[in-house]
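Below is a slice of the complex: some chains, not all, each in place.
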Amino acid sequence: MKFGGTSVGEADCIRRVADIVEPHHRAGDEVALVVSACSGITDQIIAIADEVVKSMEQPPIGAFLAAMRTRHTRLLGEVAPDYADEVTAVIDDRLTRLQNILTAVHTLKELTPRSRDYIISFGERLSAPIVAAALRQRGIPSVALDGAEAGIVTTANHGDARALPSSETGIRSRVAPLLAGSVPVIMGFMGATEQGVVTTLGRSGSDYSAAVIGAGVGADEIWIWTDVDGVMTSDPRIIRDARVLNDISYLEVMELSYFGAKVLHPRSIEPAMQKDIPIRVRNTFRPDYPGTIVLRDEHREKRVVKAIALIEKVALVNVNGAQMIGRPGVAKTIFSALAEREVNVMMISQGSSEANISLIVDESHLEAAIAALTPIAKQGVVREVTCDRDVAALAVVGAGMAGTPGTGGRIFSALGRAQINTMMISQGSSEVNVSFVVKGGDGKRALQVLHDEFRLSENSDD
Amino acid sequence: MKFGGTSVGEADCIRRVADIVEPHHRAGDEVALVVSACSGITDQIIAIADEVVKSMEQPPIGAFLAAMRTRHTRLLGEVAPDYADEVTAVIDDRLTRLQNILTAVHTLKELTPRSRDYIISFGERLSAPIVAAALRQRGIPSVALDGAEAGIVTTANHGDARALPSSETGIRSRVAPLLAGSVPVIMGFMGATEQGVVTTLGRSGSDYSAAVIGAGVGADEIWIWTDVDGVMTSDPRIIRDARVLNDISYLEVMELSYFGAKVLHPRSIEPAMQKDIPIRVRNTFRPDYPGTIVLRDEHREKRVVKAIALIEKVALVNVNGAQMIGRPGVAKTIFSALAEREVNVMMISQGSSEANISLIVDESHLEAAIAALTPIAKQGVVREVTCDRDVAALAVVGAGMAGTPGTGGRIFSALGRAQINTMMISQGSSEVNVSFVVKGGDGKRALQVLHDEFRLSENSDD
């Protein structure tokens, strides 16, 4: 049984999906598809909803719907001509519902989070029937299911809902039976509360849907189809010889994503990690390329350092002179003040009392951090608060470091040879990640130096 | 003008002090002495006070006082025979006062912090007149002053009082005039509130007295006389070729002292650092040896790494899985819980969300730390709390690291070559200190490896 979350949009895309699914289906593999809206559609829907609620005059709902109809029926005609009439009727029915809702929002001049979620879900409501029809066109039995139909029960937190544990039962009873003999097409990014109110799942919601569905049916693997070849050793825009990894562990990829690697959102990893189901990151445009497999570290060949991430828009905040009044109270005071201002702290380092507590925050949070900490300095809890805006943070990630003494030495020796000074270092005891901070101007160079040092462009697995 | 804090106790000690002071006095240098109680005396006084308040029967106050008289008058006879009668009268007067106070405490069965401080101060009240007489015996004019007489005004925080800023005026008007032509002998470890109530200054109080007095009179140097040759590159009980440093900066010595180097307590450094007065750590038993001078880093020759400290009785606490609910709130929750249990955190490292927040606490605080953090895990704020008891923390200290890329590399490469794994690393942005944690069994070896790596046994200043 395999699984995929994918973008659709052009006829070619859908054909590629079908091309991927077909051989697996023929081979007897059980497959379920999770699909997003056609590319650009969700943004267009959000735009019309925002216009509709504000507009004092008659908003262009008709023109919008006509454009939506044209795009989706054309796509349908290309990928599933035999089902054009049948599925056009479905599309028309959904567009009518969308029209009613947009009109209602315009009438009431109020776009509640609940209505907004429902409206946004129409992107998937239009794409999924087309994908299912495209499969049927190839002789693969297929039906489209929305989130609720697929059993995804969520919190009522509109716009950022989470799947509840009860989803597992729902998915098992609703999706699993369809797998024998057909390929269900599930609308990603959406679910419904226990009361049946439609919700959306927030950023990376369709990957998250795929992971939840995969965990629910107990899949062998979850495949995430993207437009890149997999998880890379570093950012290829900076490191020319960055390479796609064959495998990486759940923890490693989480570390990378916190340091800005966009491939997989941590929330999409959790459901798979809990069930120990591998996630395979693949490229729709290179279906033959195996991509990167994400799994527990026990399963794969170890390599000391797997990847290196760089974040450039960060700032370093130093809280100095805290020793006079006992450290426990000071840390509490500092982090309470930061929490109140909702400052997200990416790195913390405190190695002795006097020197300070050093923090790395996103540049956009720096002002709030300073505003939070300045009063503490005025009250004399700490001596001073200083900051350095022009810094970059790097994370050297690799579960193998835990058992390889000297990795730290290689990291910092390489930097030293390159005359790059580290302003702050933090390595927690998970030993999956050594993070450090350098001057802003040294960031990219440090990335290259370490990428070279650990020969990440060379495929050790070969 | 020079300055010293010293232990006295045997005739030889006092003679050594006089030997040190005399040539400076003859040479026209202005000198003030700060003295402690005779060795062992303060503990004996605390013991009798504790016995007196509990004892339901007549406590042995008489025997105690007789022993005190014998020891102090014998010492007096040895070092200042010409002043034996005069100073014996002073000693007898003070012992009578001490008797009255101990009797009063016994009568009331209550030892308040105020009474306790007053009682403890008698150790210095007995030693200082003897030292002053010993100087007079050599022809050096000298009077003994208690803390209040010397102008040290403190907070009312009995047992751990701090000098108030107003002390400076007091010291200048009371001690400074005596410096021309005489050597005042000031009782360390004590002061008095603005209302005149006697207070004591807590641990290392007599070094702190010396620093406060030195800052008050605007001394050229503050000399701290100890029983070691100075600040060392490492603990000589572990590192045979540990070497005495010629100089070290205020910040460096503070870092070392937080990592357990006992030479100078940070509170004794502050008054000097604020006035930029060098502190010289010297050995009473080797008065010709120059010792180590502590000063601002601008003044001294740089060396990348100055010293390395090791603490063995520490534990590593990992707080894992905090990412789900936003880090700022989690850090607040963690440190509030620790503060409530009064857990002192020596090191903090957090380099990404998932991996964890790693903390180093004193082994004696581990149980409290676990008790504080376990409920947080139960509430689901974090996934789990684990700990590792058998670890050691090391601090590599040196202000020169800030400008020397590659120091980190040398540290961790040396450890790697020795197959020593680092479990946690923290380097704050002051860059005076790189702290790291290794397995308990690797602690001493890591210390030796790095002491060798940075050739700390070789005197680069030579």
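Quick notes
Per-chain residue numbering starts at 1, and chain names A and B are given in the order in which the chains are listed.
The rule is short, and it goes like this: a contact is a pair of C-beta atoms (placed from the backbone, for glycine too) under 8 Å apart; a residue touches a chain by one contact, two chains touch by 3 or more.
If you're wondering where the values come from, they're calculated on a predicted model, not measured in any experiment.
Complete-complex copy count for the single protein sequence, taken from this structure file and not limited to the 2 chains in place, is 4.
The rule is short, and it goes like this: only the chains that are shown with their structure count from here on.
Taking each chain's centre as the mean of its C-alpha atoms, chain A lies 52 Å from chain B.
Contacts from chain B toward chain A in the complex involve residues 251, 254-255, 258-259, 266, 316, 318, 320, 323, 326-329, 331-332, 334-336, 338-339, 342-358, 388, 395, 402-437.
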